[in-house]
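A single protein chain has been removed from this complex, and every other one stays in its place.
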Amino acid sequence: MVKNAVGRDIPVQVKGMKLTPFQGAFAYRPTGRKAAPSLGYVASPDSRNKVVKGIEAAMKTVGLQDGMTISFHHHFRDGDRLMNQVLEAAMRMGIKNLTLAPSSTFPCQEETLLRAIGKGTVTYIEGGSYRGEIGKAVSNKIFDRPVRVRSHGGRVRAIEAGDITIDVAFVGAPSADHAGNCNGMYGPSACGCIQYSVPDSRCAEKVVVATDNLVDYPCQPIEISEQYVDVVAIMDSIGDPARIVSGTLSITRSPTRLKIARDAVKLAHVTGHIYDGSSFQAGAGGISLAFTKFLGELLEREGYVASWSMGGTTQYIVDILHRGRLKKLLTGQAFDLAAVESLRNDREHYVAGVDHYANVHGKGCLVNNLDVVVLGATEIDVNFNVNTVTFSNNVLAQPIGGHQDTAAGARFTIITAPMMRGRLPVVIDEVTTVTTPGETVDALVTGYGIAINPRRDDLLDMVKDSGLNIVDIEDLKNLAYKKAGIREQKKPRWGDDIVALIEYRDGTIIDVLHEVV
Amino acid sequence: MTKLQKEVTTGTDSKEDLLLTLKPAPQGSGISVSISGKGAVQFSEEIEATVRQVLEEMGVTDASVEIVDYWAFDFTIRARTKAAVLHATGQDEVVT
Partner (left out) sequence: MAYTLRRSRIYVPGNNPRMLSTCDLFGADAVTLDIEDAVAPEQKLSARWLIAEALRDQPFGNSEVTVRINALSTPWGHQDLEAVIPTGRVEVIYLPKAESARDVQELDRVLTGLEEEHGLESGQTKIIPLVESARGILFAHDIATASHRVVALSFGGEDYTRDVGGEKTDTEEELAWPRSALVAAAKAAGVQALDTVYSNVDDLDGLYRQAVKMRQLGFDGKAAVHPNQVEVIHRAFSPSPEEIDYALQVMQAIEEAEVRGSGVVSLGRKMIDKPVVARAERTLMIAALSGLIARDNLPESIREVL
């Protein structure tokens, strides 16, 4: 056991895997070269016919076998049909011991996936993001070794570094031509873009583009080019259009949460992180959407035009773009129809890769150019360490998303959260699971006050006369405990075995998760 | 000593509330408390302590209590327990 830089005990190795403990947000330098697939060969004419009918044919063509790793993007969200069809086919074909490497999973996939695990068709999920029934299954030790929970940037890093070796990448493509050029922008299953598959397509040994919409050559725009594609599978349906853009996308109506959003805008403004030409990013939770809306109102009032923003794109950011208060909008994933439409129609709306967004092993990334980011938390502690993956019951519940990446990159990182969730304090002594280290977090905004990280005492003067309620994070914690009627934090109870490793974006281990009792 | 006359349920399943069922128990059997629901894992110690304290304050020595918790705060647990005892001992009769 070694204590890492946030004070968590990390085993030196587990189940034969050597682990590097987290050393600080900007401490650990990588070595090595990028992973890449075998060279292709397209000279001969018979290499030009890639089209097959149905997913089983595609799986046979690429030689899908026992023990392989297969990957998927999650752009179809809770309307995905591709992964289920692949898993059903694999179960029918009697394939075993597959490792699944999706960028995320959704409820519509859980039943099929759990069945595939039960049958031994899938014996590991290489993460990624775990939530819902899959997260619960991981916490109940469904696999024989720990999974790795990774941020968006972290997953890309792992693929490019060869930590995840993908044998077959399945790319659900709403539009594709016979050669495999494809995009997520057009077609009956249009989802905006398919950027989460781009790293997969560059590093996987074989790439299957699965489409329900074959278009004339050359398909435009091209998100993934034919250079990387082995097979084009024609399918009846890869996603349910009615559910592709789903999830919690309504702005919060709670007066407290609205106030938190308003205060966050004000805080970013008075500290000089919203100005004419600034950049911003907010998540897609209820408070973040409200932040985006109020930010738009501030931009109008002050006559500012923001230089760029990045999404997780929703109608609220698109609205700011349409009002002329945002010069350029970059999208890595589209959350609603407004975002999909805008990607098609608006000149200043661009697709941006998740590697460009957040991969720490590149020579530049988008998050490093952000002025302000607004993020959520399940828990936050007095050292400003943030938990986004578990609640105090220690069950793996939610993804990291872009949390670690944006927090490290942005000049100003704001965490917005209610001080309590029901009786449970959100502000506590030690988070159940460290996801994002406090050294990358600048401020916490709750309904009971705003706490500034002592590392940022340069900001204290700026907020002094702002009318914002600035408090000490220890006082917030004490108030939370007082309301909950507890004197000290209740430590969660857990079992002996480690079921998940929480990776930091640089591949080091920032925390571990034990099985639930 | 306060003697319970009937079984009573107070509370609701709304957020931050609890469903509390108070049953009379034979004299000398003491207080038994069982807790399930959302906050059961994290707060069962506190919930049980609060229930026992209120019962003691009100002089109830023999009872069985079943709780389904929905993240209720201490004040809610106290109030629901108190109301249950008052109902179960006929002290909820309106006094004019």
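Letters A and B mark the chains as written, and numbering starts fresh at 1 in each.
In the analysis below, contacts are C-beta pairs under 8 Å (C-beta built on N, C-alpha and C of every residue); 3 or more make two chains touch, one makes a residue touch a chain.
Predicted model, so just to flag it, every value in this text is computed and none were measured.
Asks: Which residues does subunit A use to touch the chain missing from this display?
Replies: 255-256, 259, 447-448, 467, 479, 482-483, 485
Asks: Please output the residues of subunit B touching the missing chain, sorted low to high.
Replies: 10, 14-17, 72-76, 78-80, 82-83, 86-87, 92, 94-96
Quick note on the criterion: only the chains that are shown with their structure count from here on.
Asks: Centre to centre, by mean C-alpha position, how many angstrom separate subunit A and subunit B?
Replies: 44
Asks: So in the complex, which bits of subunit B are touching subunit A?
Replies: Checking each residue of subunit B against subunit A gives 15-16, 38-39, 41-43, 46, 50, 70-74.
Asks: Using the touch definition up top, name the residues of subunit A that touch subunit B in the complex.
Replies: Residues 392-393, 421-424, 483-486, 490, 493 of subunit A touch subunit B in their complex.
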